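Every protein chain but one is kept in place in this view of the complex.
Chain IDs A, B and C follow the sequence of writing; residue 1 opens each chain.
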Amino acid sequence: MSATDIQPLTAKDLATDQDVRWCPGCGDYSILKQMQSTLAEAGIKKEDTVFVSGIGCSSRFPYYMDTYGIHSIHGRATAIASGLKATRPELSVWVITGDGDALSIGGNHLIHALRRNFDVNILLFNNEIYGLTKGQYSPTSPRGQVTKSTPMGSLDHPFNPLALALGADATFVARSMDRDPKHMRAILQAADAHKGTSLIEVYQNCNVFNDGAFAAFTDKGTKASNTLFLEEGAPLIFGHEEELGIRLSGMKPEVVALSDVSKDDLWIHDSRDMGKAMLLTRMFDDPRKESALPRPFGVFYREDRYLYEEVMQEQIDKAKAVKGEGDLDQLIRGGHTWKVV
Amino acid sequence: MSATDIQPLTAKDLATDQDVRWCPGCGDYSILKQMQSTLAEAGIKKEDTVFVSGIGCSSRFPYYMDTYGIHSIHGRATAIASGLKATRPELSVWVITGDGDALSIGGNHLIHALRRNFDVNILLFNNEIYGLTKGQYSPTSPRGQVTKSTPMGSLDHPFNPLALALGADATFVARSMDRDPKHMRAILQAADAHKGTSLIEVYQNCNVFNDGAFAAFTDKGTKASNTLFLEEGAPLIFGHEEELGIRLSGMKPEVVALSDVSKDDLWIHDSRDMGKAMLLTRMFDDPRKESALPRPFGVFYREDRYLYEEVMQEQIDKAKAVKGEGDLDQLIRGGHTWKVV
Amino acid sequence: MGIVTEKKEDVIILFAGDSGDGMQLTGSLFSNTSAQFGNDISTFPNFPAEIRAPQGTVAGVSGFKLRFASIDIFTPGDEVEVMVAMNAAALKANIDQLKVGGTIIANSDGFDKKNLRLAKYDDESNPLLDESLDKFHLIEMDVTKMTRQALVDSGLGTKEIDRCKNMYVLGFLYWMYNRKLENTERFIREKFAKKPDIREANLKVLKAGYYFGDTNETFTTRYEVESANLPSGEYRSIMGNQGTALGLIVAAQKAGLGLFYGSYPITPASDILHELARHKEYGVKTFQAEDEIAAICASIGASYGGSLGVTASSGPGIALKGEAIGLAVMLELPLLVINVQRGGPSTGLPTKTEQSDLLQAMHGRNGEAPLVVIAPSSPSDCFETAIEAARISLEHMVPVMYLSDGFIANGSEPWKYPSAANIPAIHPRFADAKKELDGGVYYPYRRDENLVRSWATPGMKDLQHRVGGLEKDFETGNVSYDPENHARMVNARKQKVEKIADHIPLQGFEQGEESGELLILGWGSTSGAIRTAVRELIAEGHKVSHAQIRYLSPFPKNLDQVVKRFKHVLIPEINDGQLIQLINAKFDKRATPLNKVKGMPFTAREIKEKANELLSK
Partner (left out) sequence: MGIVTEKKEDVIILFAGDSGDGMQLTGSLFSNTSAQFGNDISTFPNFPAEIRAPQGTVAGVSGFKLRFASIDIFTPGDEVEVMVAMNAAALKANIDQLKVGGTIIANSDGFDKKNLRLAKYDDESNPLLDESLDKFHLIEMDVTKMTRQALVDSGLGTKEIDRCKNMYVLGFLYWMYNRKLENTERFIREKFAKKPDIREANLKVLKAGYYFGDTNETFTTRYEVESANLPSGEYRSIMGNQGTALGLIVAAQKAGLGLFYGSYPITPASDILHELARHKEYGVKTFQAEDEIAAICASIGASYGGSLGVTASSGPGIALKGEAIGLAVMLELPLLVINVQRGGPSTGLPTKTEQSDLLQAMHGRNGEAPLVVIAPSSPSDCFETAIEAARISLEHMVPVMYLSDGFIANGSEPWKYPSAANIPAIHPRFADAKKELDGGVYYPYRRDENLVRSWATPGMKDLQHRVGGLEKDFETGNVSYDPENHARMVNARKQKVEKIADHIPLQGFEQGEESGELLILGWGSTSGAIRTAVRELIAEGHKVSHAQIRYLSPFPKNLDQVVKRFKHVLIPEINDGQLIQLINAKFDKRATPLNKVKGMPFTAREIKEKANELLSK
């Protein structure tokens, strides 16, 4: 019971009257839940929050949040969010998208949004498949994946989404997973706190068309040895007994046993070091591979950069300061007029 | 005179009957010239060579090459080239594009082409402006650039094209400039030799709408101190008297005087080291800045990766090997039939 | 106590259950058996829009409508005679399709409290218990219980056991309609060859369902639907998207070309991609592009390279291709653009059918950019029409828009398939240096008597040339800003399309005389419903005819004459009136629209009613 008479917002308050229409067991449920509780905790104003999505299973998300929302067209959510944020800087704007929506048809809008750096949070549900269209491979599907459209295996070398985001000069790049609610919430909070465009890649299980795509990272048995959870200022340590670490030899990360190497010699995570962040994104081995490096989760990179919507407004303020509030008659008259009598 | 009665191909043979319609003094002329002499030297077959372009001043290029050519629509040249190369692997396919054509409207097709790795050469004429439409800023224009569409200066944080290309898992990434014919030809040869998609960014002067954008790198007086020409296996050295070098301290490149530092301690260029390549792309300082790092030119990165058109054909061969050459009647009949008498 | 066997001409069964209940499979197995037996059949699946809407809810119901008859039929029909309802939601979602006196076969286990609640039956009243179903013939059976009993000692887990439920229902229906089990048994043996226990379980339950009919006293009548007298020959059953895919492969081979299919997945067009990807041994290259624009552009690149370039999409995906289609019009290259239409506008109703993209096909790009528009009228017609589209595109160097829709794309029918040898060859208009070169110069835009330019592909010596989207000189193809040349080229592109009318059949009639009271003029997937309606109208003595337009641009040369000869012209469309705009703009005859925009095909009755209204005028 809070002292004030305003009830604190609960996750439930953020749900809508619509039945959630994802397949039973879909990873999307957990992400929705974490979002609702994170925003409730943050005590947002519903009416000042907008969820914009494209098309895909993941993009149904806005229907389940009792905020403002647009379930737009395939791949364009980032573009729509840009126009919204440019004109309504005070709103909290979230983009919900999938690996197909964001990286296939929406790839161009994504990279441009990242470089422009509006203060928008982008959640990329990566299930390495086209779910809504019933299972074709996506730009993140590993090569050779057998799907409806690739009965003999996919040919494409997949994107490394976070490497692409850094290449596009993103100012906040992170990764989380549907199966780790606590971590998800922490990352959502960090993204929300970041001033600028945040890209969060969420590993999400599509249990109908691509079940277990991330099992190596999410299953109890294998998680500890295949994942590396990044913590600011802390050394890169992983393993069931936290017995392993990552050391940088020149520019190559290597796994070392803490039995032989002291923690002080390990790679210390600094999310403001672009060079290191680039190397982290390249820790992208297939976990089944011998001596695969663990897959990093957490905030890879963050950078402070001016917000597009702010400098846009500044030019307007400056123009007004210099020329004065626009006067319509002056506008219509223009420079050169004459009288006819 | 060659012994055989076939005359060796000359640059002239590659010209068409069309007047070249670029502005007098445009950097495009030199690029055209280098292309013609490089291909003539290589002794290509005109009929087996195709130039595909989008829209822009640069994209007029195909009209001036007496090969097959498509002057297509804005931003789509890479997509068109993909379909052409997928079906005609034996052809030599070149894409000609601009900073707007490739990175603005065509950004998505570019990054997907790079990851798929068809054996296509992409020449990106970067003049940091939209030339054909008479001078609006482009995705590579530096922030604050005053253009027709940005009288108070552009707001956008520009792309770093080569960083983006690496982020998209390109297998060949290089930079050259219109004002250095020798270097241009060398890079064109290297790109042509590379099996896979080559991206060459060419700094090209638009003397009408963005004159001098690259003067710091191309002018006699400043070139030596602002540019760094990469040579495989050689230390990174630059300066008027080659008196300066680049050393890596951890992951930070720093300028050192060869008077104090021996060449052996310098960064040795290895175009197969992705980590180093990423750092090279980030040597992107404004040359007017105090203690700016020099801008690298040459081949930043190369990697051997399977060609999309090859694995595509392999699946077809395999299917034929397993199921035998397709028989139309069998196809039409399908699995399950019955007789009506 | 004896069992009566009653003859029937025409039966419509609807299999309805949860997405997980395997109703699609059950339906197609019954279809195959009936087809094999010699019935004419027509089927129509109806999936939920969500991948897997919540189990037990109405949104999650998946249905398969099967019509089989001893007469020939052209649609899945209107009112359902027998409905299988595996749970309460299935009943609720479909009950109003069932005709009065129709039979409901209900899986009582699917009507427990939980299912009733999920199906949102108010205060959980159970329709099986109250009087709400009195006007129907209700057959209840606890399929789950009986399936489990049948498999007690199968050693399978309940989950696997319950997956056999649909076989029990199928078996029972086979009994009810006097069908043999062989066909289905063969299928089961093949499908589960590697899983003997599953195989045996399914076979056992199938039989159990059949014997249930035999042994259970309560069923006193069985039905018999004799074989239809279809024209004799070899048959198979085919779905529209499948027919389109096969047609494309055949067309490419008949033209001696490679087939390149550039596409981006979208419902309901995706299945064409899936089908083509399975036939690589025919040299088919399928390319899943990053978006629809890349897909069509890649196909244009392939066409420039000398392949048959094809791209396909639906709904919003086609809207995205407008600019590139314009380029293809300008380049005058062969290109097939397949539009499997769905409910619009925007994302609209992805899994529902509609014919609302006709005017977009005609005008959906900038400038004067005429192309060929052609539409298949049934699942099997997709095969022929796809070949025809390719022929026109390759022989006339022009992009062709092919307008299928969700109804025929997913529907199926028996198909008396042709032999490959009887399909005529296609003759692409390839350039030949010997012929084409004039004083050593190649003129890529010189035209033959059909205004068709020649197709010079990379690798052809001395024919190097440049094409592009800017207006071109009438002969050299070089960029030209000359006013007269522009007018000339705009006209040439139009005339080229119009001249194709000399190379397509005149408009014929599906049924009826060449003149009369009423012409029902359709296009695309409305054919079956119109045909059924017209057959009945003629039988009732009306002077009614049916013409179905396959060639929408250009129109057959005689279409003007065709419409003139009737007092009334009725144009039924699954849209808000599009073909009728073209007809009214072009011909003096004023036609009457009949429009339906519900994401559903016409029923024959709807068309008949409107026809009678006009006839009584």
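General observations
Convention: a residue touches a chain if its C-beta (ideal position, glycine included) is under 8 Å from a C-beta of that chain, and two chains touch if they have at least 3 such contacts.
Source: prediction; values computed, not measured.
In the full assembly, the chain not pictured is in contact with A, B, C, by the touch criterion defined above. The omitted chain makes contact with just one of the residues A:Cys23, A:Ala81, A:Ile122 or A:Leu164: A:Ala81. Per the touch definition above, the residue from C:Leu25, C:Ala319 or C:Leu437 contacting the chain not shown is C:Ala319. Considering C:Cys164, C:Ala312, C:Val329 or C:Ala529, the position touching the chain not shown turns out to be C:Val329 (whole complex). Take chain A: the residues that touch the chain left off the picture are 16, 18, 46-50, 52, 55, 62-63, 66-73, 76, 79-88, 90-91, 108-109, 112, 312, 315-316, 318-320, 322-326, 328-329, 331-334, 336-341.
Summarising the interface, chain B meets the missing chain with residues 19-24, 55, 57, 73-75, 104-105, 107, 130-134, 136-137, 139, 148-152, 208. Considering the complete assembly, chain C touches the hidden chain via residues 49, 59, 315-316, 318-320, 322-323, 326-327, 329-330, 341, 343-352, 354, 356-357, 359-360, 362-369, 468-471, 481, 483-484, 486-487, 490-491, 493-494, 575-576, 581-582, 584-586, 588, 590, 596-600.
Heads up, the rule we're going with is that only the chains that are shown with their structure count from here on.
Chain centres here are Cα averages; for chain A and chain C they lie 39 Å apart. As a whole-number value, the distance joining the C-alpha centres of chain A and chain B reads 30 Å. Residue positions of chain B touching 2 or more other chains, listed in rising order: 108, 112, 312, 315, 318-319.
Annotation for chain C: residues 280, 290-291 touch two or more other chains.
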